[in-house]
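Okay, structure first, notes after.
One protein chain omitted, others in place.
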Amino acid sequence: MKIKRMLALVLAAVMMFSLIGCSAKNGSGKKIKLTMWCIATEGDSNRGAYEKAIDELKKTMPNIELEWEAIENETYKTKIKSAMAANELPDIFFTWSGAFLGDFVAENKVYCLKDALSKYNDLPASMLGNVTYADGKPYGVPTTMNVVALFANMDLLGQVGYTEVPATYDEFIDCCDKLVAKGITPIAVSGSETWCVTEWLEPMIEKTIGADALNDIFRNGATFDNAGVKSAVDALQSMIKKGYFAAEGASLKNDDVRDNFAMGKYAFYQNGTWNCANFADQEKFPGFIDKCRVTEFPVIDSTNAKLGQLIGGPSDTLAVSASSKHAKEAAEYCVALGREISHYGYLSGAGLPAWTPTYEANDINALTKAVAEICNKANAYVLFGDTAMGGSDKDNYLEYVGKVYASEVDGAGFTSGLKKAVR
Amino acid sequence: MYRKNQKLTVFLFLLPSLLLFFGILIWPIIQSVHHSFYEYPAFNRAGQFVGFGNYVKLFSELYDFGLAIKNALILAALSVFIQLPLSLGLALMLGKGIKGERFYLSVYFMPVLISAVVIGMLWEKIYNPLYGLLTKSFEFFGWADVLPAAGVLGDKKTALMAVFIPTIWQYVGYHMLLMYAGVKGVSSELREAAKLDGATDGQVNRYVVIPCIKPIIQVSIIFAITGSLKSYDLIKVFAGDAYNCPYKVPSLMLVRYAFNNAGGVASAIAVMLIIMCFGFALLINWLFKERNPYGAK
Partner (left out) sequence: MAQNNMSSFNPDLYSVKKTNKFVQALIYFGLIIWLIIDIFPLYYLLTFSLKSSEEIIGTNVIGLPKKWLWSNFTRVFELGKKTGPNKIRHFFANGGLEKCFTNSVFIAAVTIVITLLAALMATYALTRIVWKGQKLLNSTFMLGITIPMHVALYPLYASFSKIGMLRTYTALIIPYVAFSLSMAIMVCTGFMNDIPKELDESACIDGCGLWRTFFAIIVPLMKPALATMGIYIFLQCWNEFMFASVFANEAHYTLPVFVANLKGSNLTDWGLVGAGLVLATFPMLVAYVFMSRRIQESFMVGAVKG
């Protein structure tokens, strides 16, 4: 009996100590340090949202101390991939959904967020489609949602008699022809940043072959060798040939093109809706927001495609490294952070929220509101091609898009080349 | 002198260099050769053995490595046939003993000290097709039509030249300095003698000075060619994230593919680069050995 009592005492003591130990760990005394990498550098439209969200979480999750670093987009892609290979991912990292995160998940480098996400009910399940992989579990927190949209300068369109943005493809072409005749450059795209060319090419393909067919090509291994793709590429090239695209675009960077559009140099600019915040910036471009309209690209071939089929989706994502020392805490923090960034990003016009708004959002800028309208009517999204495809497929795809822009290959060359090069 | 019984000492003296040299230079080369025969489906994880498959792939329409090599060779040729004669000309002019020669020399050499990244960004601004210095000054003189509408970096015909000009701007001073030192090193008696025989300045340069500085010219040529093959920083600044870039060079492709799950292809590019650099160095040494009447240095 003595021994039993002793044992019970010892056990009780152990339990006591462990309880004390636990509570000490959970107490406010010990802060958990987490690291995060993202691309919200000073000039990035999401910068403000990140800063506000992190400040907000300092209040609601005071036991977490976040050290974060913002790296310029282009460098970031190399850096995050190489960090993944070297098992040196930070606790929380920014990533793009689809294949970009998928490559990481396939290497078992990402912590599953199923549990952390289950505490919230304001994230629609549809937003998790691009971060859910083979095992059916979510591995990322979508923050903002962006689509490709056509921005138009109504001042310039007004000069050729258009008071509305052309609603059909024929009108669009007619409008561009009139602009060219008037000596106004209709369109500018940055040729030296190939992803910007895809912002033209992908909507045109989608509005020719339809969202399902394009999705099959990007994500389900269907071949690029498709008559619709070919004709869309040829249509883009005929636009280039007819001089719709500003020639100087070939050596301008996207920021240059965007700012020049906002200064009234070009009539149309097609790019992600994260640009709304920029165009709404009264300090930088006074009065521009009143001239600017945003809409989706018109349908080219209505047999398969229709309005409401968009390129884009919740692509900006936060994820947690599987090798994180505090993976569980990091996951909770990451989900909360993603939710806040969604909130503040929406308010600042950096994109639409991936999370259902539980707050008043009346004073967002008119452009973002218009984008929300477009998305409300949307019935299908196809993820950006360079996000949907991974690894060398993405490179090969972009390489051919570059060739299309430089008029080195035509539609037939594009489809037959990519048929061989992708998968 | 010392005998061979000091093997250990010799070894210890050489150890740091040997470790660094073989660990950081030679071992990666061997690894590159090895990597270049494999596929890399993920970074740093070897896949299937493909033999020379990566090399064959490089020259396909997709990678178009031929264009990169062609560009690198054109850049090398431009360096040798435009940059070096320019440097030689400046060196000969300065070497004659001109008022303020130190001043000229110092200013000419200045761009060498500037980082290629800075030079790239500066010249990108100069070339900007809307607001750049070049564009604006051509507009001022009413020659706006001379420049390609796509901007000098965007037009296929001018892109390579546009990449080359900042390189000359930066490195003429360097080669000029080397040659200037050589010109100053030609003994004055030799020049005197030629002058007394009635040689003009041009003849002195042609028959006395240039043959004397041949070894330096040889070094300059090697530096110019290997420098062009290695050039990366400046071109990377111009190219950014562009695909199908008209002025792409091997090093640009190498860095892109190294981290995009194409390690095998990147390694194949590395191997080709090394072969080219060695090849040119040997070729130039051989050319000068054959032709140099004064013999190798």
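Per-chain residue numbering starts at 1, and chain names A and B are given in the order in which the chains are listed.
Following the convention adopted for this analysis, a contact is a pair of C-beta atoms (placed from the backbone, for glycine too) under 8 Å apart; a residue touches a chain by one contact, two chains touch by 3 or more.
Just so we're clear, the structure is a prediction, and the values are computed from it rather than from any experiment.
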TODO: Could you tell me which of B:117, B:144 or B:287 touches the chain that is not displayed?
DONE: B:117
Task: Residue among B:75, B:163, B:245 or B:258 touching the omitted chain - done: B:258
TODO: Could you tell me which of A:164, A:255, A:290 or A:373 touches the chain that is not displayed?
DONE: A:255
TODO: Check each of B:90, B:147, B:163 or B:242 against the chain that is not shown and name the one that touches it.
DONE: B:90
Task: Touching residues on subunit B - with respect to the absent chain - done: 1-4, 6-7, 9-10, 13-14, 16-18, 20-21, 23-25, 27-29, 31-32, 35, 43-44, 89-90, 93-94, 96-98, 104-118, 121-123, 125-126, 130-131, 133, 136-137, 169, 172-174, 177-178, 181-182, 184-185, 187-188, 191-192, 195, 200-201, 216, 219-220, 222-223, 226, 229-230, 232-233, 236-237, 251, 254-255, 258-259, 263, 266-267, 270-271, 273-274, 277-278, 280-281
Open item on the list: What does the interface between subunit A and the hidden chain look like in terms of residue numbers?
Closed with: 41-44, 51, 55, 68-69, 71-75, 78-79, 82, 85-88, 253, 255-256, 259
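Keep in mind that, in the parts below, only the chains that are shown with their structure count from here on.
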Open item on the list: Quick check: how many Å separate the C-alpha centres of subunit A and subunit B?
Closed with: 40
Open item on the list: Using the touch definition from the top, list the residues of subunit A that touch subunit B in their complex.
Closed with: 74, 78, 81-82, 84-85, 103, 107, 191-195, 247-253, 256, 260, 391-392, 394-396, 398-403, 405-406, 408, 417, 421
Task: Of subunit B, residues touching subunit A in the complex - done: 41-44, 61-62, 127-130, 148-156, 239-246, 256-257, 259-262
